[in-house]
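I'd like to ask some things about the structure below.
The complex is shown incomplete by one protein chain, all other protein chains being positioned as in the whole.
Up next is chain A:
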Amino acid sequence: MSIFNYFLKKEKKASASVAKERLQIIVAHERNKRQQPDYLPLMQQEIIDVIRKYVNIENDQVSVQLDNNDDCSVLELNITLPE
């Protein structure tokens, strides 16, 4: 077995665990989105529009997330302002 083959084999070995990691991330993300109220995307867009009146930002510089705890919900708003 050449050294080249050895590395090929190694790479193959990792493929199922790469799949698992990617799935865990995307599934968690999509579950989170599912639990959010329907109005959230529109609200996020309006927030972005308001900020844009004052600062020039891109859509991906604003993240909105709603976390449901037992007795209350927390709306987390993260805005990264340009330098």
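Methods note: a residue touches a chain if its C-beta (ideal position, glycine included) is under 8 Å from a C-beta of that chain, and two chains touch if they have at least 3 such contacts; residues count from 1.
By definition in this document, contacts and distances are computed from a predicted model.
K.L.:
Write down which listed name, "Septum site-determining protein MinD", "Carbohydrate ABC transporter ATP-binding protein, CUT1 family", "NADH-quinone oxidoreductase subunit E" or "Hydrogenase expression/formation protein HypE", is the UniProt protein name of the chain that is not shown.
P.N.:
"Septum site-determining protein MinD"
K.L.:
Among A:Ser17, A:Asn56 or A:Asn78, exactly one should touch the missing chain; which is it?
P.N.:
Of the candidates A:Ser17, A:Asn56 or A:Asn78, A:Ser17 is in touch with the missing chain.
K.L.:
Could I get the residues of chain A that touch the absent chain, sorted low to high?
P.N.:
Answer for chain A: residues 12-17, 19-20, 22-24, 26-27, 30-31, 34 touch the chain left out.
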